[in-house]
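The structure under discussion is supplied below as structure tokens; questions concerning it will follow.
Selected chains from the complex are presented in situ; the others are not included.
Each chain gets a letter, A, B and C, in the order it is written, and its residues are counted from 1.
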């Protein structure tokens, strides 16, 4: 961390500042310029608060050299992490497709879709039991009953299940869930992050629609700091000025995250675009850019889907996409 | 709601669609053009899901004519709401200043700041006990103890207190809190919104940093649909490409929200700018644009503040700002 | 176009409005609801101004059904356009790589880089002679001399050249240039668009960094309306809140543009990311998503590049990327 002090900063206050860093076990490197004094801090600055330092009267500006996350940081853990979900591997060359409906609706629907996506080659089953909806008047999901239907679909097919948690108090209901999803609106719901950090179960952490990649990694750090290092990052489109699609898929997040962290990175092309015909090209782009998986919405009757039908593939369309996914992952040297 | 059907849409499916609307008690107005068929829906369309309709095979596009919120809607409730907090009125010509530190730190700090801001004319006291922080390694607030210190400051001064809730399970701890704040990162934490909808206590709802005004109103609707109609909306800066300040204050949100809803609208200039010197001009702008209040960070020792010191005013600076606030609200015909 | 009239709109004014549409040769379809009157306009509404209609006292809102561009519109021209540059084909299955330095610096540099990128398989040579720079104190390009050096490089290699125009008055200098580039900051420099619409030479039109895809197509329409239908669209990253890379590549622009227009679409991964290591994965993603080409910065000495060295590949790195480009375009069924 480099601290630039103000011209004519009060000497006594500067000395106090230096003392406070030394007390934290940091070493200082001082550089006196004609107008400015620089302090370089050497040691573990992870727990220093840039803003607090920047607020001091004598400080002109602060620049972090190393990122404020530790456990998620690639430089501390150069080998890519493989998250293992009931034998399905994600990361470090292993690619998985997570598929299923936006929301769990009926037993028949779940079992039918589960069998269909399994037949096409999906490795995990998704489905929302607790649904975050913009309007209180929209379908809110089947809740606990939805989780049970997911487990029945798992029993019928053997596919591990991925589903979203919306409240810390629901955690006990998720005991048999295989991957707990944190949705985009909860990426900075820190109480929820802390809670899922206490369990020993993979967490699929979706990027907030207006959060930077560093913020995403800090949220992963919340979970990891709690002891749960099985975090899968998911880019699902960010909010921009463009209006022709629901969100803008930040494909560059894949190589950028992979340069910063050892955690697996997957893409959700369905929520990114919000439109069915874009799911295939965005899936291909994700594989080509180095993603470790994709998460695709599939519904056996998209027109009657209780949410997000506009972006759901039919099982037939999904089967077509999966044929290309298999060839393309192979071409790019990934194992499915 | 107007539904534009696709050219050559399957007639049977169109008939089914029409039936489904009639079953919901809506009336239809059909307009057959040369290429397109339009269906206008008449009645209460609040609970219809635009996306679900848009997903249907025969549908080209959907356009809502009326907003999907009811209780927050000005057209259903033309008179502006006044939220009353222990006798302090907010809304419909009544202006309040909420002031205090970003986070509660010590008893001395809280009582000192509370007395200072009261002396300068603040009507409510703010302070964070549970703090949402980007990094798990930053100060997370004093929690329950922080709430107790706030209550002691209330006892010492009589100022009602405003503080943030971060988890539904904390609600019982907030029994003596006067205004419950929902922070920007939790604006779409729907479980939390539902929970605060069940109590009979004013809620200060901050706009998410990348949420539209309609989404803010839908989140207010969540609280109101639960039975709690005492919602105060707060614009606190949105995320844009501009990097010279922390966020971009959306001053236009004030007149736009006031055209859409009867709820009071306040501004948080401290978090919007993130820089001390901008608090005063943004406060003046907020009053001039018609806000019903402002929320200002004040710390007795900003350099040692455990969070957000860069934007906190000292009590002396706050006193200066308050002198101008009093004159300016009077000039614009507001009652403080 | 559908026009929703206000409740209780003045009947005389409504009649005048209807008349005005009839006079323009449009047919009307009227739908009277309980509260609202809808007017559907049938015919060529391209030249109608939504905002002007929306401003009328009797009008509640206006919705366009068909896009306001004609010549660029896929529905009017379903077959994909192939732009031919000296025999190099772009579009409809034909893929091209445009490579070269950000700015033209010396004769030796240009010829060396041109020979290098040709040897690696690039089809066109890029290089900036007139450079748009944020600061008036940064290197502004060699101007006319730069164009001459480009032509010498073309002579030495046979590679057609692509270079940016910054002012309508420079057009005559571009007579021997093969593809005229309109840069991101000039996407809505309408006088410049009109000017390049008058020549019979391919135009590479870069998307403005905060322009929607529909605005990009309207700018293409400016050029095409002037008679020049050889337009190549280029997505080069948009401006968002993310700070870890220079811009956010909107990979979804490829399938979305291809659904709207018959014009070829290429990607500039170098400017999108602004960082060398991301050029390869973004290039792969572009091919996978269906792009018709990429534009890559290559410099024989990136550290001494007079602009944008941070994102330039060395000829060796470019050669590596090209080996993958050849295999990947073949895998995805494109002809290079």
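Criterion: contacts are C-beta pairs under 8 Å (C-beta built on N, C-alpha and C of every residue); 3 or more make two chains touch, one makes a residue touch a chain.
Please read all numbers here as calculations on a predicted model, not as lab measurements.
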3 chains shown - copies of the sequence in the complete complex: 4
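Definition applied: only the chains that are shown with their structure count from here on.
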Separation of mean Cα positions, chain C and chain A [Å, integer]: 32
Centroid distance [mean C-alpha coordinates] between chain B and chain A, Å: 26
For chain C, residues contacting two or more additional chains: 210, 240-241, 243
Touch list for chain C against partner chain A, complex: 210, 212-214, 238, 240-245, 248-252, 254-256, 259, 272-273, 277-278, 281-282, 284-290, 328, 331-332
Parts of chain B lying in touch with chain A, wherever the complex brings them together: 46-47, 49, 51-52, 54-57, 68-69, 130, 132-140, 166-169, 185-186, 188-192, 194, 208-210, 215, 218, 221-222, 225, 239, 302-303, 305-312
Chain B to chain C touching residues, read off their complex: 2, 4, 27, 29-36, 38, 40, 42, 60-61, 63, 65, 210, 239-241, 243
